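Just one protein chain is left out here, and the rest sit where they should.
Note that the chains take the letters A, B and C in the order they are written out, and that residue 1 is the start of every chain.
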Amino acid sequence: MSKTMPVELDKVVIRFAGDSGDGMQLTGSQFTYTSAMLGNDLATFPDFPAEIRAPQGTVEGVSGFQVQIGKIDIYTPGDLADILIAMNPAALRSNINWVRKGGNIILDTDYFQDRNIKKAGYKTNPMEDGSLDDYKIIEAPITSLTKTALKGIELDNKSIIRCKNMFALGMMYWLFDRSKDETIKFLESKFRKKPVLVEANKKALNAGYNYAITIRAIASNYKIPAAKIEKGIYRHISGNQASAWGLLAAAEKVGRKLFYGSYPITPASDILHELTKYKNLGVITLQAEDEIAAVCSAIGASYAGQLGVTASAGPGIALKGEAIGLAIMAEIPLIIIDVQRGGPSTGLPTKTEQADLNLVLYGRNSDSPCIVIAPSTPANCFEYIFQAARLSIEHMTPVIFLSDGYLANGSEPWKLPSMADLPEINAPQFKGSEQEFQPYLRDPKKMSRYWVVPGMAGLEHRLGGLEKEDITGNISYDPENHQKMIDIRADKVKAVANFIPEQQVIGATSGELLLVGWGSTYGSMLSAVKELEKEGVKIGLAHINYLNPLPKNLGTILGAYNKVLVCELNSGQLANYLRHLFPEYRYLQLNKVQGLPFKITEIKEKIKSILNN
Amino acid sequence: MSKTMPVELDKVVIRFAGDSGDGMQLTGSQFTYTSAMLGNDLATFPDFPAEIRAPQGTVEGVSGFQVQIGKIDIYTPGDLADILIAMNPAALRSNINWVRKGGNIILDTDYFQDRNIKKAGYKTNPMEDGSLDDYKIIEAPITSLTKTALKGIELDNKSIIRCKNMFALGMMYWLFDRSKDETIKFLESKFRKKPVLVEANKKALNAGYNYAITIRAIASNYKIPAAKIEKGIYRHISGNQASAWGLLAAAEKVGRKLFYGSYPITPASDILHELTKYKNLGVITLQAEDEIAAVCSAIGASYAGQLGVTASAGPGIALKGEAIGLAIMAEIPLIIIDVQRGGPSTGLPTKTEQADLNLVLYGRNSDSPCIVIAPSTPANCFEYIFQAARLSIEHMTPVIFLSDGYLANGSEPWKLPSMADLPEINAPQFKGSEQEFQPYLRDPKKMSRYWVVPGMAGLEHRLGGLEKEDITGNISYDPENHQKMIDIRADKVKAVANFIPEQQVIGATSGELLLVGWGSTYGSMLSAVKELEKEGVKIGLAHINYLNPLPKNLGTILGAYNKVLVCELNSGQLANYLRHLFPEYRYLQLNKVQGLPFKITEIKEKIKSILNN
Amino acid sequence: MSEHAIDAPQPKLTKKDFTSDQMVRWCPGCGDYAILSAIQNALPQIPEKKEDFVFISGIGCAARFPYYMSTYGFHTIHGRAPAVATGVKLANPKLNVWEITGDGDALAIGGNHFIHVLRRNIDINILLFNNEIYGLTKGQYSPTSRFGQVTKSTPMGGIERPFSAGELALAAGGTFFARTIDTNPKLMTQIFVESSQHQGTSLIEILQNCVIFNDNAHAAVTRKDHKDDFQLHLEHGKPMLFGKEKDKGLRLNGFKLEVVSIGENGDQENDILVHDANETDTIIHHMLIRMSPPDFPMALGIIRAVKAPTYDQLVEQQYQQSLEKASFQSVDELLRSGNTWEVK
Partner (left out) sequence: MSEHAIDAPQPKLTKKDFTSDQMVRWCPGCGDYAILSAIQNALPQIPEKKEDFVFISGIGCAARFPYYMSTYGFHTIHGRAPAVATGVKLANPKLNVWEITGDGDALAIGGNHFIHVLRRNIDINILLFNNEIYGLTKGQYSPTSRFGQVTKSTPMGGIERPFSAGELALAAGGTFFARTIDTNPKLMTQIFVESSQHQGTSLIEILQNCVIFNDNAHAAVTRKDHKDDFQLHLEHGKPMLFGKEKDKGLRLNGFKLEVVSIGENGDQENDILVHDANETDTIIHHMLIRMSPPDFPMALGIIRAVKAPTYDQLVEQQYQQSLEKASFQSVDELLRSGNTWEVK
């Protein structure tokens, strides 16, 4: 296996695309994992169809996976791919717009016959009609080569063809100078019980690797050196997994069991799948009959002293509003995870969007304020949901955690924290005597009630959704008391600002332009700011994780710039929210509602157009 | 029956209060009706407990009814009563704060013994402890006098005592120089089948009347001359009834049947009770199993070509958010009535509030704009729900109608419109050929789809909640199409501004201060402006009925004043909404969340304090 | 959980121990008063600590119940009490959980949670106050109102056939169903005590009178002058006899139940069906639930009480199993399990 010297690259974006049944997600994650082991920084994003398995060969059935790996800090899976591997014409057609002009495209030529070309919706063969002239095309008869490589193996034709993804992966491993070892280990464990499959897949992997050497499709292969990464133990983690694990950590920290009541919905279901594995850690998962039962069961669990959590996506969150109001009134802990997806209504269920900010801030009857927190990278879902739990418990009020499809399914390497280093979570305990107890007594600083739960002798009391009298918690229809309680509930949430970190600013701390964003746009916005910095343009970035209440210093930050640009994957919800909280400033907007994350270039262009004005 | 010359008054506020079982609502409405017949202008407001019939004699069980009658324009039931009739100590205790210092209080002394005084929560007898010194007390043994008057009538004791409300009403009729005729007619019809009850109630009424003459408790009685009222035929109407009738009118106008799917909830249920009486007009009412089924059945009916309507209060509206999103996506007519009540959660179910504005503007997943309209007086519920129906049908999109407990249960005289004078409602019909038809073709001006419904041959098509391709309506996951449709849905609602009247301003059209309000605060705000005008203070009032989209000229209006004061029965929802739509202006706020309407004096004081600053 | 949770022998509890200081705000004459009193009488007979009783309700007149109990209580939202109660019981299986619900709360808006809680057989007790009307919202028909009933929302009479709570419960897999009546305090108390002993979801339908909006709805069963003829008090293992002189009974005729008079037509007590509440097959229980005047007496008492694993027990069981198999004991260990790598 003679090798030319590989060319070093800072970073590269790779996109795998094929039929839903072609195993592209697995291929992508294997490539990712191997790269992580090599010390690359990276970020990934899968792109699923809304159908489980739409007809083979159609655009609707294409499943994609994009990963950016690099030696420099990687904050997003990348705008456009440097290399696309397309297993059929449909995969090519629906992914070509995601490849940069001049990029490489590997095609499985076996699928480029009339039938499949037509199925993909092409009128003419793209390999022949010149439409790929802007790209470097690498033609590889992947399927037939896989078949050849596997000749003699005791497997039916279908199973043999299924190995073609390993062939493709093998090619990529050579191209990017990666070892096959981790994937081989993986195959051996995955097909432990079917040695023939281990053999077949390994053969395909090796064949692909060798084929890439042979054809030297690309003059030489590439090396992406290890990133300068903080020391520590790492693992690869997706946003949904990090959310699940953050909850486990919070429950362990506060010493309460975790109760997770949920009804499946894309893209939140994986949190349920994940948590249900950890019964041994005391987690109880209830797959409820609907979203309302889900949130209500979590309320019941919190009422009884566990950490009650529920999750859904927009349509389900809309259903939970009434019950969240109850938890606000009863002043008990509750975490509501909203993994946002494209809407309105059923919308674009497998696509990402940030358009539920309004819903979670306002989607309940009457004045019913709620803490809202948004993570900003797949891995920091762990940290922020931990904080969500801390605030919900310590302040005795519901917290909504605004994730989204991009964070949920995207993944990145994550330096493992140690439980000992995580902040304490102190459940507000009533320390007085039975005689002194009143259900709506409050901690003077946090204004939280005490978490007194059934089973505690002598402290029996009643809660409910009718307005309560201050201190005693008895039903009260008194007008002045109502005003007082409305104010207390508002002030209590406002007071949380004293218990969260100040807003950090990246880049310029004052000047011409401040970029403001929240949630999953972090990676793109940060990249834009960093890239511009290299180009000599200095602007500030305030990316917000604590949305309600906002960090106390945010107003001051906003005031330090001539212009503020709010970037969101919705029609301007944060911008409007800032307009009411800080009406003294003007806000420019960059909005995109396409079911897709921002491209770094989109943000940069907008910034430049503002700065040039 | 010799009479002294009655004293003329411009207006007077009367409050009836007693146990839930004492018939105060009936007493109040009889008084009201009689006054209306005399040509008084007036406004009423009932004040119910949240319990059906809490224990007799307790504050919790008190039911009240306030009416203001006058010869000058009456816009509210009045801040404080000039005269209170309290049937027992509990009624006194819970209503005393609603009587102006120096006002009259009629007490049924029969109930002022220890037991009842204690039950009401008094430590000492208020008739003796000096706590009523600021008021003119008229002591009347109403119950025993009623018994005496009814001696000999073949009725059990309980039924006899029940007639005491008529005794009280009789007293009021003399005091305010009103005829008993209408009430006698009413009794004769109501108890048609039980002549003994007619007799008993008439006797009690006469006895009360005569008793008032005898005691001349108040030096003389009062005359409230007829108001200068526009010519026409009038009736007395509550907001809920007007809402129901406005729907009937709209359905008749557009030539579609009315479908009303609803689940009972205070204070919206009366619309259901009302509409279910009009089956002969083609109305179908479905009492659904829950609020979600209610709105979905209305969606189904609209989809099939009827005018689909649903109603609820806050907790139920919160539940309907997901389904409203479907109607937004499917672009079909739908009216959602929210009769707001005190919240959050179950809150203060029988009290009024304006705190669902945020919910109806934002309480749905993703960007899902909706038309929002609020009536401002009980009677104009008719007009505005008619407009809601017009816009929903002509623009093919849901409209939320924001009523509240105060409007719903309050009532006023209403000049009957004639159907011929109401605006046309034109359902958008597709006029092209079968071949030209596409489900998401639009009317070029209104941007509305065409209302093509099952049963129309050759135009079969599919709708649904997944994102649709522009024009064809086919499912589309295309990013650019999604952006386009998000924009179309937003623009379509914005375009409604071209089809609604401009905002009117009352009072000064520019200057120092503009008052801005919406919904049921109209009466108090208007009164405040008028009273101040008399005092020589000129300010403007922009009371908004069309909340989304706002009238096109609103921005200009806001800009014509130095200061803008937004008055609301919530914590500042309209103010915040204006902050995002018109960030160029500053907004002052007057907010009250007590389950009660504004007092005129509260508004005047706030205005004065601003003007003096 | 706190210094207050110390286990200590408690003095014998009495009715007073279960009475809260809040004023009871039902209408005078409402059947709810008798039910409240029966529960307050029943709880001291149940061997649990006072602090372990929890009452969870939805919304409605009935649902105000927890405020009048001096136990832990939670007045939640309309229709959702089963879900809240499920969370409570799973969070702390030691608690003795009672759900209080009305016919609208349970079978209109809450119908789905109702059938699912029964299906899961979670160990709670449900008291369904069936007054065949919406009380709190002032008199609309409910899913148990009679066909043709005139109410505020059905001025021409209702056109929906009523649900039978018991039949739905059985179809949903219910393991315990009893029926009682607000006019019989002794029967109520007895059934409440027994139902608390059942492991699984105990559904108790209480025929309750709403004096204001549906007075005498159950008169066919409760009228003093004929109640013995229209109430069949079922007892497990006993023949199904009723009537003042216990001279009537139920017999099977093919697939149908029929009422016979003992002695007449040669009918002997031996022919009379013997009640078997523990029979897993639902067929006869279905028949008993369905009976109503005038052709039949109304079956009261415990109609069905069968054994089946409860959801809470199964959760606990899987927890124990998971402990045996677990390869990590803490979050720190979990984080470090599987595929990790070290950057040095």
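Note that in this section a residue touches a chain if its C-beta (ideal position, glycine included) is under 8 Å from a C-beta of that chain, and two chains touch if they have at least 3 such contacts.
Everything quoted here is computed from the prediction, not taken from an experiment.
**Q** Among the chains present in the display, which ones are touched by the chain that isn't there?
**A** Contacts of the unshown chain, counting the full complex: A, B, C.
**Q** Can you say which of A:Asn165, A:Ser269, A:Ser302 or A:Asn591 touches the chain missing from this structure?
**A** A:Ser269
**Q** Among C:Ala171, C:Val193, C:Ile262 or C:Val343, which one touches the chain that has been omitted from the display?
**A** Only one of C:Ala171, C:Val193, C:Ile262 or C:Val343 touches the chain omitted from view, namely C:Ala171.
**Q** Which residue among A:Asp82, A:Glu182 or A:Glu291 touches the omitted chain?
**A** Checking each option in A:Asp82, A:Glu182 or A:Glu291, the one touching the absent chain turns out to be A:Glu291.
**Q** Give me the chain B residues in contact with the hidden chain, please.
**A** Residues of chain B in contact with the hidden chain: 33, 36-37, 39, 229-236, 245, 248-249, 252, 257, 259, 261, 278-282, 284, 286, 288-290, 292-294, 296-306, 308, 322-323, 325-326, 330, 415-419, 429-431, 434, 452-466, 474-475.
**Q** Of the residues in chain C, which ones touch the absent chain?
**A** Given the touch definition above, chain C has residues 109-112, 115-116, 119-121, 143, 156-157, 159-161, 163-164, 167-168, 170-173, 255-256, 281-284, 286-287, 308-309, 311, 314-315, 318, 321-322 touching the missing chain.
**Q** Which residue numbers on chain A touch the omitted chain?
**A** 51-56, 58, 60-61, 263-266, 269, 272-273, 276-277, 279, 285, 287, 289-291, 315, 345-346
Quick note on the criterion: only the chains that are shown with their structure count from here on.
**Q** Linking chains that touch, what shape results: line, ring, star, complete or other?
**A** Shape of the chain contacts: complete, all pairs touching.
**Q** Can you give the whole-Å distance between the Cα centres of chain A and chain B?
**A** 46
**Q** With chain centres defined as C-alpha means, what is the inter-centre distance between chain B and chain C in Å?
**A** The computed centroid separation for chain B versus chain C comes out at 39 Å.
**Q** Give the residues of chain C touching no fewer than two other chains, as numbers and ranges.
**A** Counting only residues that touch two or more other chains, chain C contributes 59, 75, 77.
**Q** Would you give the residues of chain A that are in contact with at least 2 other chains, written as numbers and ranges?
**A** 292, 322, 325-326, 330, 464-466
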